[in-house]
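The complex appears here without one of its protein chains, the remainder shown in place.
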Amino acid sequence: MADKRRICAPIDTVPPVGNPRQPCTAASGRLGGRDAMAVRPIFLETDVNPQATGSSLLEMNGTKVICSVYGPRQSHRRQPFRDTGVIDVEVLTSPFAGTHRLAPGKNAQDGELAALVEQALLPSLRLDTFPKLSVDIYIVILENGGSVLPAAINCATAALASAGIPMNDLAIACNTVSIAASAPASGADQSQQSLWIDPCLEEEASPDLAGSMLVTYMPTLNETSLMISTGSAPPTQVTEAFHTCLAGCLSLHKTIVECLTRDA
Amino acid sequence: MSNTSLLPLLSSSERQFILQGVASGVRSDGRGRLDARDIILETGLLPQANGSARVIIGNTDILVGIKADLGLPSQQNPDQGRIHCNVECTATVTNAVDSRDADSDAETLGHVITRIFVNSGCIDLKKLCLIPGSVCWNFYIDAMILGFDGNAADAIAQAVRAAFSDLRIPRVVIDTGSTPPTVEIDEDLRRAFCPVDVAALPLSMTMWKVGMSFLVDPTPAEEACASGALLVAATATGRVCLVQTLAGGAAQYSESAQATALPVPRGESTGAQAGAPPVAVVSAGGMNPHSIVDMLSTATEIAQSVARKQDEALRRVAEASTRSHGAGKSAHFVDQSVGFFADSFAATSGN
(Lines give C-alpha, C1' and ligand atoms only; values in the text may rest on other atoms or scores of the structure.)
Protein backbone atom coordinates (compact mmCIF):
# COMPACT_ATOMS: atom_id res chain seq x y z
CA MET A 1 0.00 0.00 0.00
CA ALA A 2 2.72 2.39 0.98
CA ASP A 3 4.38 4.18 -1.89
CA LYS A 4 7.93 2.88 -1.97
CA ARG A 5 9.12 5.66 -4.24
CA ARG A 6 8.31 8.36 -1.76
CA ILE A 7 8.73 8.99 1.93
CA CYS A 8 5.37 8.34 3.55
CA ALA A 9 4.15 9.19 7.01
CA PRO A 10 4.00 6.09 9.23
CA ILE A 11 0.50 7.10 10.35
CA ASP A 12 -2.69 8.10 8.53
CA THR A 13 -3.20 11.83 8.51
CA VAL A 14 -5.96 14.25 7.63
CA PRO A 15 -5.86 18.00 7.14
CA PRO A 16 -7.04 19.83 10.27
CA VAL A 17 -10.68 20.90 9.91
CA GLY A 18 -11.76 24.50 10.14
CA ASN A 19 -11.31 26.80 7.21
CA PRO A 20 -10.00 30.21 8.13
CA ARG A 21 -10.46 31.55 4.60
CA GLN A 22 -13.84 33.17 4.18
CA PRO A 23 -15.18 32.92 0.62
CA CYS A 24 -16.42 36.10 -1.02
CA THR A 25 -20.15 36.48 -1.60
CA ALA A 26 -22.26 38.77 -3.73
CA ALA A 27 -22.99 40.79 -0.59
CA SER A 28 -19.38 41.01 0.58
CA GLY A 29 -18.09 42.05 -2.83
CA ARG A 30 -14.60 41.31 -4.08
CA LEU A 31 -11.69 40.52 -1.81
CA GLY A 32 -10.04 43.72 -0.71
CA GLY A 33 -12.70 45.78 -2.48
CA ARG A 34 -11.10 45.17 -5.87
CA ASP A 35 -12.84 46.68 -8.87
CA ALA A 36 -14.87 44.14 -10.89
CA MET A 37 -12.76 44.80 -13.99
CA ALA A 38 -9.37 45.02 -12.27
CA VAL A 39 -6.81 42.28 -12.86
CA ARG A 40 -4.33 41.59 -10.10
CA PRO A 41 -0.90 43.14 -10.50
CA ILE A 42 1.43 40.89 -12.46
CA PHE A 43 5.03 40.06 -11.78
CA LEU A 44 6.61 38.41 -14.80
CA GLU A 45 10.26 37.53 -15.12
CA THR A 46 11.81 35.57 -17.96
CA ASP A 47 14.89 33.36 -18.01
CA VAL A 48 14.49 32.24 -14.42
CA ASN A 49 15.86 28.81 -15.38
CA PRO A 50 19.03 29.25 -17.44
CA GLN A 51 19.11 25.49 -18.14
CA ALA A 52 16.00 25.83 -20.30
CA THR A 53 15.73 27.29 -23.79
CA GLY A 54 13.27 29.76 -22.32
CA SER A 55 11.56 30.12 -19.00
CA SER A 56 9.39 32.47 -17.04
CA LEU A 57 7.98 33.06 -13.60
CA LEU A 58 4.55 34.59 -13.29
CA GLU A 59 3.15 35.83 -10.00
CA MET A 60 -0.29 37.30 -9.51
CA ASN A 61 -0.84 37.99 -5.86
CA GLY A 62 -1.03 34.47 -4.46
CA THR A 63 -0.74 32.59 -7.73
CA LYS A 64 2.78 31.54 -8.67
CA VAL A 65 3.62 29.62 -11.82
CA ILE A 66 6.98 28.70 -13.34
CA CYS A 67 7.32 27.50 -16.89
CA SER A 68 10.40 26.05 -18.61
CA VAL A 69 10.53 25.45 -22.34
CA TYR A 70 12.97 23.10 -24.08
CA GLY A 71 13.37 22.67 -27.78
CA PRO A 72 12.65 22.38 -30.57
CA ARG A 73 14.22 18.98 -30.05
CA GLN A 74 13.62 15.34 -30.81
CA SER A 75 10.41 14.15 -29.25
CA HIS A 76 10.76 11.47 -26.62
CA ARG A 77 7.32 10.09 -27.36
CA ARG A 78 6.47 7.68 -30.09
CA GLN A 79 4.68 9.73 -32.68
CA PRO A 80 3.11 8.96 -36.01
CA PHE A 81 4.74 10.81 -38.87
CA ARG A 82 4.01 14.53 -38.86
CA ASP A 83 5.29 17.12 -41.25
CA THR A 84 4.91 19.75 -38.55
CA GLY A 85 6.22 20.14 -35.05
CA VAL A 86 4.37 19.16 -31.91
CA ILE A 87 4.23 20.56 -28.43
CA ASP A 88 4.27 18.51 -25.29
CA VAL A 89 2.81 20.19 -22.23
CA GLU A 90 3.24 18.88 -18.72
CA VAL A 91 1.67 20.53 -15.68
CA LEU A 92 2.70 19.76 -12.14
CA THR A 93 0.89 21.22 -9.16
CA SER A 94 3.17 21.33 -6.16
CA PRO A 95 1.79 19.48 -3.13
CA PHE A 96 1.73 22.70 -1.09
CA ALA A 97 -0.01 24.83 -3.74
CA GLY A 98 -3.49 24.65 -2.33
CA THR A 99 -5.37 24.92 0.92
CA HIS A 100 -4.83 21.23 1.63
CA ARG A 101 -1.80 19.19 0.75
CA LEU A 102 -2.15 17.46 -2.56
CA ALA A 103 -1.08 13.82 -2.49
CA PRO A 104 2.01 13.62 -4.70
CA GLY A 105 1.92 11.86 -8.03
CA LYS A 106 0.02 12.43 -11.20
CA ASN A 107 -3.47 13.71 -10.62
CA ALA A 108 -6.29 14.05 -13.11
CA GLN A 109 -6.45 17.82 -12.78
CA ASP A 110 -2.88 18.32 -13.95
CA GLY A 111 -3.59 16.24 -17.03
CA GLU A 112 -6.67 18.25 -17.85
CA LEU A 113 -4.83 21.54 -17.31
CA ALA A 114 -2.04 20.35 -19.61
CA ALA A 115 -4.50 19.47 -22.37
CA LEU A 116 -6.15 22.89 -22.10
CA VAL A 117 -2.84 24.76 -22.06
CA GLU A 118 -1.81 22.83 -25.14
CA GLN A 119 -5.01 23.73 -26.92
CA ALA A 120 -4.62 27.37 -25.96
CA LEU A 121 -1.04 27.59 -27.20
CA LEU A 122 -1.16 25.52 -30.40
CA PRO A 123 -2.64 28.17 -32.71
CA SER A 124 -0.11 30.74 -31.50
CA LEU A 125 2.87 28.67 -32.68
CA ARG A 126 4.41 28.28 -36.10
CA LEU A 127 4.56 24.49 -35.95
CA ASP A 128 5.51 24.31 -39.62
CA THR A 129 8.91 25.85 -38.82
CA PHE A 130 10.12 22.86 -36.79
CA PRO A 131 8.87 19.75 -38.58
CA LYS A 132 9.04 16.45 -36.66
CA LEU A 133 10.48 18.20 -33.61
CA SER A 134 8.88 18.77 -30.28
CA VAL A 135 8.80 21.80 -28.02
CA ASP A 136 8.51 20.54 -24.45
CA ILE A 137 6.72 22.86 -22.06
CA TYR A 138 6.90 22.15 -18.35
CA ILE A 139 4.70 24.16 -16.02
CA VAL A 140 4.94 24.07 -12.24
CA ILE A 141 2.14 25.58 -10.21
CA LEU A 142 3.88 26.61 -7.02
CA GLU A 143 0.94 28.34 -5.48
CA ASN A 144 -2.74 28.37 -6.38
CA GLY A 145 -4.24 31.68 -5.40
CA GLY A 146 -7.01 31.42 -7.99
CA SER A 147 -7.07 31.61 -11.80
CA VAL A 148 -4.27 29.08 -12.27
CA LEU A 149 -5.19 28.03 -15.78
CA PRO A 150 -4.90 31.53 -17.27
CA ALA A 151 -1.73 32.09 -15.24
CA ALA A 152 -0.27 28.86 -16.64
CA ILE A 153 -1.14 29.86 -20.21
CA ASN A 154 0.27 33.36 -19.84
CA CYS A 155 3.41 32.06 -18.18
CA ALA A 156 3.88 29.47 -20.94
CA THR A 157 3.36 31.96 -23.76
CA ALA A 158 5.95 34.27 -22.18
CA ALA A 159 8.39 31.37 -21.78
CA LEU A 160 7.86 30.38 -25.44
CA ALA A 161 8.55 33.95 -26.50
CA SER A 162 11.70 34.10 -24.39
CA ALA A 163 12.82 30.77 -25.86
CA GLY A 164 12.57 32.28 -29.33
CA ILE A 165 10.14 29.65 -30.61
CA PRO A 166 8.55 30.95 -33.83
CA MET A 167 5.12 32.29 -32.94
CA ASN A 168 2.23 33.97 -34.71
CA ASP A 169 1.21 35.86 -31.62
CA LEU A 170 1.12 35.70 -27.85
CA ALA A 171 -1.76 33.63 -26.49
CA ILE A 172 -3.12 35.63 -23.59
CA ALA A 173 -5.65 34.10 -21.24
CA CYS A 174 -8.07 35.76 -18.88
CA ASN A 175 -11.01 34.43 -16.90
CA THR A 176 -14.07 35.80 -15.18
CA VAL A 177 -16.57 34.46 -12.71
CA SER A 178 -20.16 35.55 -12.70
CA ILE A 179 -21.63 36.10 -9.29
CA ALA A 180 -25.40 36.06 -8.89
CA ALA A 181 -26.94 37.96 -6.02
CA SER A 182 -28.83 34.85 -4.95
CA ALA A 183 -28.22 31.19 -5.62
CA PRO A 184 -29.14 30.27 -9.20
CA ALA A 185 -31.19 27.29 -8.00
CA SER A 186 -33.79 29.60 -6.49
CA GLY A 187 -34.57 30.84 -9.97
CA ALA A 188 -33.83 34.45 -9.16
CA ASP A 189 -33.69 36.87 -12.05
CA GLN A 190 -30.37 36.99 -13.77
CA SER A 191 -30.05 40.75 -14.04
CA GLN A 192 -28.34 40.72 -10.66
CA GLN A 193 -25.23 38.97 -11.91
CA SER A 194 -21.91 40.71 -11.82
CA LEU A 195 -18.74 39.67 -13.61
CA TRP A 196 -15.49 39.58 -11.67
CA ILE A 197 -12.38 39.43 -13.75
CA ASP A 198 -9.26 37.42 -12.76
CA PRO A 199 -10.81 35.92 -9.60
CA CYS A 200 -8.74 34.87 -6.62
CA LEU A 201 -9.32 31.66 -4.66
CA GLU A 202 -11.87 33.17 -2.27
CA GLU A 203 -13.85 34.50 -5.22
CA GLU A 204 -13.71 31.22 -7.15
CA ALA A 205 -15.06 29.46 -4.04
CA SER A 206 -17.94 31.88 -3.66
CA PRO A 207 -21.27 30.26 -2.78
CA ASP A 208 -22.91 32.75 -5.16
CA LEU A 209 -20.88 31.55 -8.12
CA ALA A 210 -23.19 31.21 -11.12
CA GLY A 211 -20.62 30.44 -13.75
CA SER A 212 -17.18 31.13 -15.05
CA MET A 213 -15.48 31.67 -18.35
CA LEU A 214 -11.95 31.46 -19.63
CA VAL A 215 -10.84 32.93 -22.92
CA THR A 216 -7.44 32.76 -24.60
CA TYR A 217 -7.05 35.49 -27.14
CA MET A 218 -4.35 36.34 -29.65
CA PRO A 219 -4.71 40.10 -30.07
CA THR A 220 -2.65 40.57 -33.22
CA LEU A 221 -4.37 37.74 -35.08
CA ASN A 222 -7.67 38.75 -33.52
CA GLU A 223 -8.41 35.10 -32.81
CA THR A 224 -9.52 33.08 -29.84
CA SER A 225 -7.72 29.79 -29.32
CA LEU A 226 -9.41 28.49 -26.19
CA MET A 227 -12.72 29.32 -24.66
CA ILE A 228 -14.42 27.42 -21.88
CA SER A 229 -17.44 28.28 -19.82
CA THR A 230 -19.07 26.61 -16.85
CA GLY A 231 -22.46 27.16 -15.30
CA SER A 232 -25.59 27.82 -17.28
CA ALA A 233 -26.74 31.20 -18.51
CA PRO A 234 -28.71 32.73 -21.38
CA PRO A 235 -26.62 33.40 -24.51
CA THR A 236 -26.60 37.16 -23.90
CA GLN A 237 -24.81 36.69 -20.59
CA VAL A 238 -22.34 34.27 -22.13
CA THR A 239 -21.57 36.85 -24.80
CA GLU A 240 -21.15 39.54 -22.15
CA ALA A 241 -18.71 37.36 -20.18
CA PHE A 242 -16.85 36.62 -23.42
CA HIS A 243 -16.40 40.31 -24.17
CA THR A 244 -15.32 40.98 -20.59
CA CYS A 245 -12.66 38.28 -20.90
CA LEU A 246 -11.48 39.74 -24.21
CA ALA A 247 -11.09 43.14 -22.57
CA GLY A 248 -9.11 41.51 -19.76
CA CYS A 249 -6.90 39.72 -22.29
CA LEU A 250 -6.12 43.03 -23.98
CA SER A 251 -5.06 44.68 -20.74
CA LEU A 252 -2.97 41.62 -19.75
CA HIS A 253 -1.41 41.56 -23.21
CA LYS A 254 -0.19 45.12 -22.73
CA THR A 255 1.47 44.24 -19.42
CA ILE A 256 3.02 41.00 -20.64
CA VAL A 257 4.43 42.65 -23.76
CA GLU A 258 5.92 45.37 -21.54
CA CYS A 259 7.57 42.74 -19.33
CA LEU A 260 8.92 40.81 -22.31
CA THR A 261 10.38 43.86 -24.03
CA ARG A 262 11.90 45.02 -20.74
CA ASP A 263 13.62 41.64 -20.24
CA ALA A 264 14.66 41.23 -23.86
CA MET B 1 -6.02 18.14 -27.96
CA SER B 2 -8.35 17.02 -30.67
CA ASN B 3 -9.23 13.39 -31.07
CA THR B 4 -6.41 12.88 -33.53
CA SER B 5 -6.12 9.20 -32.76
CA LEU B 6 -9.59 8.76 -34.28
CA LEU B 7 -9.02 10.80 -37.40
CA PRO B 8 -7.72 9.60 -40.75
CA LEU B 9 -4.51 10.94 -42.22
CA LEU B 10 -5.36 12.87 -45.37
CA SER B 11 -3.23 13.74 -48.31
CA SER B 12 -3.06 17.39 -49.21
CA SER B 13 -5.18 16.85 -52.32
CA GLU B 14 -7.88 15.10 -50.29
CA ARG B 15 -7.78 17.98 -47.88
CA GLN B 16 -8.00 20.48 -50.70
CA PHE B 17 -11.02 18.63 -52.12
CA ILE B 18 -12.88 18.79 -48.82
CA LEU B 19 -11.94 22.41 -48.13
CA GLN B 20 -13.09 23.57 -51.55
CA GLY B 21 -16.28 21.55 -51.33
CA VAL B 22 -17.13 23.03 -47.95
CA ALA B 23 -16.28 26.51 -49.18
CA SER B 24 -18.80 26.15 -51.98
CA GLY B 25 -21.41 24.68 -49.67
CA VAL B 26 -21.33 21.08 -50.84
CA ARG B 27 -20.01 18.29 -48.68
CA SER B 28 -18.72 15.03 -50.04
CA ASP B 29 -21.79 13.12 -48.89
CA GLY B 30 -24.13 15.65 -50.49
CA ARG B 31 -25.13 17.47 -47.33
CA GLY B 32 -25.15 21.21 -46.93
CA ARG B 33 -23.02 22.83 -44.24
CA LEU B 34 -25.73 22.85 -41.61
CA ASP B 35 -27.35 19.52 -42.46
CA ALA B 36 -27.01 16.93 -39.76
CA ARG B 37 -27.27 13.23 -40.30
CA ASP B 38 -30.20 11.21 -38.99
CA ILE B 39 -29.93 10.00 -35.45
CA ILE B 40 -31.01 6.58 -34.23
CA LEU B 41 -31.72 6.42 -30.54
CA GLU B 42 -32.25 3.39 -28.34
CA THR B 43 -32.69 3.28 -24.60
CA GLY B 44 -32.76 0.58 -21.95
CA LEU B 45 -30.38 -1.85 -23.63
CA LEU B 46 -28.21 -2.73 -20.66
CA PRO B 47 -30.16 -4.61 -17.99
CA GLN B 48 -27.29 -4.26 -15.48
CA ALA B 49 -27.14 -0.48 -15.74
CA ASN B 50 -29.63 1.82 -14.06
CA GLY B 51 -29.96 3.70 -17.31
CA SER B 52 -28.54 3.17 -20.75
CA ALA B 53 -28.82 4.48 -24.28
CA ARG B 54 -27.27 3.99 -27.66
CA VAL B 55 -26.96 6.67 -30.30
CA ILE B 56 -26.02 5.97 -33.88
CA ILE B 57 -25.15 8.81 -36.25
CA GLY B 58 -23.86 7.51 -39.56
CA ASN B 59 -21.37 4.90 -38.43
CA THR B 60 -20.67 6.70 -35.16
CA ASP B 61 -21.97 4.36 -32.55
CA ILE B 62 -22.07 5.36 -28.89
CA LEU B 63 -23.23 3.22 -26.01
CA VAL B 64 -23.76 4.86 -22.63
CA GLY B 65 -24.56 3.20 -19.35
CA ILE B 66 -25.25 4.92 -16.07
CA LYS B 67 -24.72 2.97 -12.91
CA ALA B 68 -25.97 4.30 -9.59
CA ASP B 69 -24.30 3.43 -6.36
CA LEU B 70 -24.41 4.62 -2.76
CA GLY B 71 -21.16 6.18 -1.64
CA LEU B 72 -19.37 8.79 0.35
CA PRO B 73 -19.74 12.47 -0.61
CA SER B 74 -16.54 14.36 -1.38
CA GLN B 75 -14.84 16.30 1.40
CA GLN B 76 -15.22 19.58 -0.47
CA ASN B 77 -18.97 19.17 -1.06
CA PRO B 78 -20.33 16.99 1.73
CA ASP B 79 -23.94 17.88 0.85
CA GLN B 80 -23.77 16.81 -2.79
CA GLY B 81 -23.95 13.60 -4.75
CA ARG B 82 -21.24 12.73 -7.21
CA ILE B 83 -21.22 12.06 -10.93
CA HIS B 84 -18.24 10.46 -12.62
CA CYS B 85 -17.93 10.54 -16.40
CA ASN B 86 -15.72 8.20 -18.32
CA VAL B 87 -15.35 7.83 -22.06
CA GLU B 88 -13.59 4.90 -23.64
CA CYS B 89 -12.67 4.00 -27.16
CA THR B 90 -12.82 0.45 -28.39
CA ALA B 91 -9.42 -0.53 -29.73
CA THR B 92 -10.76 -1.11 -33.22
CA VAL B 93 -11.84 2.47 -33.84
CA THR B 94 -8.56 4.22 -33.16
CA ASN B 95 -5.50 4.42 -35.33
CA ALA B 96 -3.20 5.57 -32.55
CA VAL B 97 0.36 4.32 -32.58
CA ASP B 98 0.52 4.68 -28.84
CA SER B 99 -2.48 3.53 -26.84
CA ARG B 100 -1.88 6.45 -24.46
CA ASP B 101 -2.84 8.85 -27.24
CA ALA B 102 -6.19 7.12 -27.66
CA ASP B 103 -6.65 7.18 -23.89
CA SER B 104 -5.91 10.87 -23.67
CA ASP B 105 -8.33 11.61 -26.50
CA ALA B 106 -11.05 9.66 -24.72
CA GLU B 107 -10.14 11.46 -21.52
CA THR B 108 -10.58 14.81 -23.23
CA LEU B 109 -14.07 13.75 -24.35
CA GLY B 110 -14.76 12.65 -20.78
CA HIS B 111 -13.84 16.12 -19.53
CA VAL B 112 -16.21 17.68 -22.08
CA ILE B 113 -19.08 15.44 -20.95
CA THR B 114 -18.32 16.29 -17.32
CA ARG B 115 -18.47 19.98 -18.14
CA ILE B 116 -21.74 19.64 -20.06
CA PHE B 117 -23.66 17.65 -17.48
CA VAL B 118 -21.91 18.17 -14.14
CA ASN B 119 -20.01 21.47 -14.05
CA SER B 120 -22.86 23.32 -15.72
CA GLY B 121 -25.01 22.74 -12.66
CA CYS B 122 -27.87 21.30 -14.75
CA ILE B 123 -28.24 18.41 -12.37
CA ASP B 124 -29.02 19.41 -8.82
CA LEU B 125 -26.33 17.43 -7.01
CA LYS B 126 -27.79 18.36 -3.63
CA LYS B 127 -30.81 16.19 -4.43
CA LEU B 128 -28.50 13.22 -4.80
CA CYS B 129 -27.23 13.54 -1.25
CA LEU B 130 -29.03 11.37 1.29
CA ILE B 131 -27.17 12.06 4.54
CA PRO B 132 -24.80 15.02 4.28
CA GLY B 133 -21.22 13.98 4.84
CA SER B 134 -21.84 10.26 4.87
CA VAL B 135 -24.16 8.85 2.19
CA CYS B 136 -24.95 10.09 -1.29
CA TRP B 137 -25.70 8.73 -4.73
CA ASN B 138 -22.73 8.18 -7.01
CA PHE B 139 -23.53 8.05 -10.70
CA TYR B 140 -21.00 6.46 -12.98
CA ILE B 141 -21.54 7.48 -16.59
CA ASP B 142 -19.62 5.21 -18.91
CA ALA B 143 -19.62 6.00 -22.59
CA MET B 144 -18.14 3.60 -25.09
CA ILE B 145 -17.26 4.65 -28.61
CA LEU B 146 -18.13 1.50 -30.56
CA GLY B 147 -17.77 3.12 -33.94
CA PHE B 148 -16.41 6.47 -35.01
CA ASP B 149 -17.74 8.33 -38.02
CA GLY B 150 -17.26 11.90 -36.84
CA ASN B 151 -18.95 14.13 -34.30
CA ALA B 152 -18.21 12.01 -31.22
CA ALA B 153 -18.79 14.72 -28.60
CA ASP B 154 -22.31 15.60 -29.77
CA ALA B 155 -23.22 11.94 -30.13
CA ILE B 156 -22.01 11.13 -26.62
CA ALA B 157 -23.95 14.08 -25.20
CA GLN B 158 -27.07 12.81 -27.02
CA ALA B 159 -26.54 9.34 -25.59
CA VAL B 160 -25.88 10.56 -22.05
CA ARG B 161 -29.02 12.70 -22.05
CA ALA B 162 -31.06 9.76 -23.35
CA ALA B 163 -29.49 7.47 -20.75
CA PHE B 164 -30.55 9.92 -18.03
CA SER B 165 -34.12 9.71 -19.30
CA ASP B 166 -33.87 5.94 -18.89
CA LEU B 167 -32.24 6.20 -15.45
CA ARG B 168 -34.18 4.61 -12.60
CA ILE B 169 -32.86 4.47 -9.07
CA PRO B 170 -34.56 2.72 -6.18
CA ARG B 171 -36.20 4.74 -3.46
CA VAL B 172 -34.36 4.79 -0.17
CA VAL B 173 -35.58 5.10 3.39
CA ILE B 174 -33.38 7.16 5.65
CA ASP B 175 -33.57 6.19 9.28
CA THR B 176 -32.55 9.35 11.09
CA GLY B 177 -33.54 7.91 14.46
CA SER B 178 -30.54 5.65 14.74
CA THR B 179 -27.04 6.94 15.31
CA PRO B 180 -25.39 7.08 12.91
CA PRO B 181 -28.37 7.44 10.55
CA THR B 182 -28.77 4.50 8.22
CA VAL B 183 -30.06 4.13 4.69
CA GLU B 184 -32.25 1.31 3.55
CA ILE B 185 -32.88 0.58 -0.12
CA ASP B 186 -36.41 -0.13 -1.22
CA GLU B 187 -36.05 -3.32 -3.22
CA ASP B 188 -39.32 -2.85 -5.09
CA LEU B 189 -38.19 -1.64 -8.50
CA ARG B 190 -41.73 -0.58 -9.43
CA ARG B 191 -41.21 2.36 -7.12
CA ALA B 192 -37.88 3.23 -8.73
CA PHE B 193 -37.79 6.74 -10.11
CA CYS B 194 -35.72 9.09 -12.23
CA PRO B 195 -33.98 11.61 -9.95
CA VAL B 196 -32.97 13.93 -12.75
CA ASP B 197 -35.09 16.45 -14.61
CA VAL B 198 -34.21 15.35 -18.14
CA ALA B 199 -36.00 18.29 -19.76
CA ALA B 200 -33.50 20.63 -18.07
CA LEU B 201 -30.48 18.72 -19.42
CA PRO B 202 -28.56 20.24 -22.29
CA LEU B 203 -27.50 18.83 -25.62
CA SER B 204 -24.39 19.89 -27.39
CA MET B 205 -24.00 21.19 -30.90
CA THR B 206 -20.50 21.63 -32.26
CA MET B 207 -19.78 24.05 -35.06
CA TRP B 208 -16.66 22.91 -36.92
CA LYS B 209 -14.57 25.47 -38.69
CA VAL B 210 -13.43 24.05 -41.99
CA GLY B 211 -11.64 26.57 -44.11
CA MET B 212 -13.47 29.81 -43.55
CA SER B 213 -16.91 28.29 -43.01
CA PHE B 214 -18.59 26.43 -40.21
CA LEU B 215 -20.44 23.14 -40.50
CA VAL B 216 -22.22 20.74 -38.17
CA ASP B 217 -22.02 16.97 -37.76
CA PRO B 218 -18.74 16.38 -39.63
CA THR B 219 -17.41 13.16 -41.06
CA PRO B 220 -13.94 12.09 -39.86
CA ALA B 221 -12.35 13.52 -43.00
CA GLU B 222 -14.03 16.85 -42.37
CA GLU B 223 -12.90 16.81 -38.74
CA ALA B 224 -9.37 16.15 -39.95
CA CYS B 225 -9.65 19.29 -42.09
CA ALA B 226 -11.19 21.43 -39.37
CA SER B 227 -8.92 24.01 -37.82
CA GLY B 228 -11.08 24.20 -34.73
CA ALA B 229 -14.57 23.82 -33.40
CA LEU B 230 -16.92 25.54 -31.05
CA LEU B 231 -18.98 23.24 -28.88
CA VAL B 232 -22.11 24.80 -27.43
CA ALA B 233 -24.33 22.92 -25.02
CA ALA B 234 -27.80 24.35 -24.51
CA THR B 235 -31.05 23.25 -22.93
CA ALA B 236 -34.41 23.15 -24.66
CA THR B 237 -35.19 26.49 -23.02
CA GLY B 238 -32.10 28.07 -24.54
CA ARG B 239 -29.82 28.27 -21.51
CA VAL B 240 -26.21 27.86 -22.51
CA CYS B 241 -24.51 25.27 -20.32
CA LEU B 242 -21.12 25.05 -21.92
CA VAL B 243 -19.18 26.89 -24.56
CA GLN B 244 -15.87 25.34 -25.37
CA THR B 245 -13.49 25.51 -28.25
CA LEU B 246 -12.07 22.21 -29.46
CA ALA B 247 -8.97 21.75 -31.50
CA GLY B 248 -9.64 20.37 -34.97
CA GLY B 249 -7.53 17.78 -36.69
CA ALA B 250 -5.93 20.41 -38.87
CA ALA B 251 -4.69 22.45 -35.93
CA GLN B 252 -1.42 20.59 -36.41
CA TYR B 253 -1.10 21.14 -40.10
CA SER B 254 0.41 24.21 -41.57
CA GLU B 255 -1.30 23.64 -44.90
CA SER B 256 -4.59 24.60 -43.37
CA ALA B 257 -3.16 27.96 -42.41
CA GLN B 258 -2.06 28.48 -45.96
CA ALA B 259 -5.20 27.09 -47.48
CA THR B 260 -7.26 29.58 -45.60
CA ALA B 261 -4.79 32.33 -46.20
CA LEU B 262 -6.18 33.34 -49.55
CA PRO B 263 -8.28 36.35 -48.51
CA VAL B 264 -6.88 39.67 -47.36
CA PRO B 265 -4.64 39.34 -44.27
CA ARG B 266 -6.25 40.84 -41.22
CA GLY B 267 -3.38 41.53 -38.84
CA GLU B 268 -0.82 43.65 -40.64
CA SER B 269 1.94 42.96 -38.13
CA THR B 270 2.18 39.20 -38.61
CA GLY B 271 4.52 37.93 -41.25
CA ALA B 272 5.25 41.45 -42.39
CA GLN B 273 8.88 41.57 -41.31
CA ALA B 274 11.24 42.77 -43.96
CA GLY B 275 12.85 39.96 -45.91
CA ALA B 276 10.48 37.30 -44.68
CA PRO B 277 8.32 35.69 -47.33
CA PRO B 278 4.82 37.08 -47.05
CA VAL B 279 2.98 34.44 -45.08
CA ALA B 280 -0.56 35.65 -44.89
CA VAL B 281 -1.69 33.97 -41.71
CA VAL B 282 -5.38 34.55 -41.54
CA SER B 283 -6.22 31.68 -39.32
CA ALA B 284 -3.74 29.66 -37.37
CA GLY B 285 -6.42 27.47 -35.87
CA GLY B 286 -8.05 29.99 -33.62
CA MET B 287 -11.40 31.64 -34.18
CA ASN B 288 -12.39 35.20 -34.70
CA PRO B 289 -14.31 36.59 -31.69
CA HIS B 290 -17.09 37.86 -33.96
CA SER B 291 -17.63 34.47 -35.50
CA ILE B 292 -17.63 32.94 -32.02
CA VAL B 293 -20.46 35.24 -30.99
CA ASP B 294 -22.32 34.44 -34.23
CA MET B 295 -21.75 30.72 -33.86
CA LEU B 296 -22.77 30.85 -30.24
CA SER B 297 -26.24 32.07 -31.07
CA THR B 298 -26.61 29.79 -34.10
CA ALA B 299 -25.43 26.73 -32.19
CA THR B 300 -27.65 27.58 -29.22
CA GLU B 301 -30.70 27.71 -31.48
CA ILE B 302 -29.78 24.43 -33.12
CA ALA B 303 -29.00 22.70 -29.82
CA GLN B 304 -32.28 23.97 -28.45
CA SER B 305 -34.25 22.54 -31.33
CA VAL B 306 -32.35 19.25 -31.24
CA ALA B 307 -33.03 18.98 -27.51
CA ARG B 308 -36.74 19.46 -28.17
CA LYS B 309 -36.62 16.86 -30.91
CA GLN B 310 -34.84 14.45 -28.62
CA ASP B 311 -37.47 15.03 -25.93
CA GLU B 312 -40.09 14.19 -28.51
CA ALA B 313 -38.19 11.07 -29.57
CA LEU B 314 -37.71 9.99 -25.96
CA ARG B 315 -41.43 10.36 -25.41
CA ARG B 316 -42.08 8.10 -28.40
CA VAL B 317 -39.57 5.61 -27.06
CA ALA B 318 -41.26 5.64 -23.67
CA GLU B 319 -44.70 5.16 -25.23
CA ALA B 320 -43.44 2.31 -27.35
CA SER B 321 -41.96 0.63 -24.33
CA THR B 322 -45.15 0.88 -22.25
CA ARG B 323 -47.03 -0.73 -25.14
CA SER B 324 -44.61 -3.54 -25.85
CA HIS B 325 -42.70 -4.03 -22.57
CA GLY B 326 -39.89 -5.09 -24.84
CA ALA B 327 -36.24 -4.23 -24.56
CA GLY B 328 -35.89 -2.85 -28.04
CA LYS B 329 -36.91 0.72 -27.50
CA SER B 330 -35.66 2.83 -30.32
CA ALA B 331 -36.55 5.92 -32.23
CA HIS B 332 -35.34 7.45 -35.40
CA PHE B 333 -35.38 11.18 -35.26
CA VAL B 334 -33.95 14.37 -36.61
CA ASP B 335 -34.75 14.22 -40.28
CA GLN B 336 -32.23 16.59 -41.76
CA SER B 337 -33.10 18.36 -38.59
CA VAL B 338 -31.25 21.59 -38.67
CA GLY B 339 -31.46 22.16 -42.37
CA PHE B 340 -33.82 25.05 -42.01
CA PHE B 341 -31.22 27.08 -40.19
CA ALA B 342 -28.94 27.02 -43.18
CA ASP B 343 -30.37 30.16 -44.75
CA SER B 344 -30.30 32.27 -41.63
CA PHE B 345 -26.80 31.09 -40.86
CA ALA B 346 -25.46 31.93 -44.28
CA ALA B 347 -26.79 35.44 -43.81
CA THR B 348 -25.03 36.00 -40.48
CA SER B 349 -21.68 34.45 -41.23
CA GLY B 350 -21.13 36.63 -44.28
CA ASN B 351 -19.12 34.19 -46.34
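Think of it as A and B in the order they're written, each chain with its own count starting at 1.
Everything that follows uses one rule, which is that a contact is a pair of C-beta atoms (placed from the backbone, for glycine too) under 8 Å apart; a residue touches a chain by one contact, two chains touch by 3 or more.
In this text, contacts and distances are computed from a predicted model.
Chosen from "mRNA splicing protein", "Ribosomal RNA-processing protein 43", "Translation initiation factor eIF2B subunit beta" or "Potassium channel domain-containing protein", the protein name that UniProt gives for the omitted chain reads "Ribosomal RNA-processing protein 43".
For the chain that does not appear, the touching partners among the shown chains are A.
The omitted chain makes contact with just one of the residues A:55, A:84 or A:119: A:55. With the whole complex as reference, residues 5-20, 48-52, 55, 62, 64, 66-70, 73, 76, 90, 92, 94-101, 104-107, 110, 136-140, 142-145 of subunit A touch the missing chain.
Operating definition for what follows: only the chains that are shown with their structure count from here on.
Put simply, the C-alpha centre of subunit A and that of subunit B have 24 angstrom between them. Interface residues of subunit B, counted against subunit A in their complex, comprise 1, 9, 96-98, 104, 107-108, 111, 115, 119-122, 124, 126, 202, 227-228, 230, 234-235, 238-247, 251-254, 257, 266-267, 269-270, 281, 283-289, 292-293, 296-297, 300. Every residue of subunit A that touches subunit B in the complex is listed here, in rising order: 77-80, 82-84, 86, 111-112, 115, 118-119, 122-124, 126-128, 168-169, 184-185, 211, 213, 217-218, 220-235, 238-239, 242, 246.
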